[in-house]
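I am attaching a structure below and will ask some questions about it afterwards.
A single protein chain has been removed from this complex, and every other one stays in its place.
Moving on to chain A:
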Amino acid sequence: MENFTPISALIGGAIIGSGALLLMLMLGRVAGISGIASSAIFQTEGRAWRLAFVAGLLVGPLLVGLILTDFTFATPDLGWEVVVAGLLVGVGTGVGSGCTSGHGICGIGRLSKRSIVATLIFMAAGFLIATLFTQGAATW
């Protein structure tokens, strides 16, 4: 477990949870990133706050880069996997009404049975395909 980073994981997780909590307290909305981003694109009603949320999504990592000067991260190689995975994630979160933030954090956080089931299924599918298909960490 040489790659295990418990402190930054817990702190980062708490920041994610605070962001989701802020949206619930102020707007009374679930901070589901797939739902908000897709509605910002394909739905005219309620577009302004959704676009502001997506703009925030793009500023967050830039801000972290300014504060933590050693902040870097890898990105995937361009290949068929990226094309197929992007489509699967889009269709799947569209049809299944949520992703890791909406079902995994807000849904479980509201003890929604639907979200708990969805999270168990996408976690299981993720474990299966990553274990069979990828080499784990340091694939790229």
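Keep in mind that, in the parts below, a contact is a pair of C-beta atoms (placed from the backbone, for glycine too) under 8 Å apart; a residue touches a chain by one contact, two chains touch by 3 or more; residues count from 1.
Definition applied: contacts and distances are computed from a predicted model.
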Subject >> Identity of the absent chain, which is to be given by its UniProt protein name, from "2-oxoisovalerate dehydrogenase subunit beta", "NADH-quinone oxidoreductase subunit M", "Cbb3-type cytochrome c oxidase subunit" or "Transporter" >> reply: "Transporter"
Subject >> chain A residues that touch the omitted chain in the full complex >> reply: 1-6, 8-31, 33-34, 36-38, 41-42, 48-50, 52-65, 68, 71, 73-79, 81-97, 99-101, 103-110, 112-114, 117-119, 121-131, 133-140
